[in-house]
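What you see is the complex with one protein chain gone and the rest in place.
Let's turn to chain A:
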């Protein structure tokens, strides 16, 4: 508990997490408002669904990745990771505490983005189809909470492994925003690989983004969520193991 508190003080005593949080919310919610105001959706059309309101949540997710990676790479950059390990020599404890303290704000941001995007869309374009009246609808909106949390854990793991801010952020953003989309372009095997990539999995759980119908895919929505979480856990474990072996 005391280690968690120490990490909380660390997180809240610099300004960059606040800016990241603000950006992570403002970017997707603001752009969703813009889209909503310009949308020409035929109310009878399938396009007027709850899922449409979540199209830009992945932008906030990218900012959360930067925030999570920064929380550890900035410690390496300024040498405070050594003070951390000096105060808490059991490195797994220290890093798990950091994971919790990074994931919780990420989940809060996910909640604000998910419900915020939906609410703002609905306020501007109130179609009846936008009501949260099915399990799928709830999964698309409230699911952001879990997806943002897991995304933060994944990014933190990458941050621990790479240690440099520029490197970690570049790898995360290029991968999430470009690589996953481009893999599908590989002839023959591209699709099969893509079906097992982590953010593809996250989007299948949410049911947002265009793609093949879920029945044609290897896992169902909850299976994809478990898979996404497993990938994050593996990356975090790899990070912690390497931090234990490395000199601080």
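Please note the rule applied: contacts are C-beta pairs under 8 Å (C-beta built on N, C-alpha and C of every residue); 3 or more make two chains touch, one makes a residue touch a chain; residues count from 1.
Here, contacts and distances are computed from a predicted model.
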Complex member absent from the view - protein name from UniProt, among "Pyrimidine regulatory protein PyrR", "Xanthine dehydrogenase family protein subunit M", "Cytochrome c biogenesis protein transmembrane region" or "ABC transporter ATP-binding protein": "ABC transporter ATP-binding protein"
Hidden-chain contact residue, picked from the options A:80, A:134 or A:242: A:80
Contact set of chain A toward the excluded chain (per top definition): 2-3, 5-7, 9-10, 13-16, 74-75, 78-80, 82-90, 245, 247-248
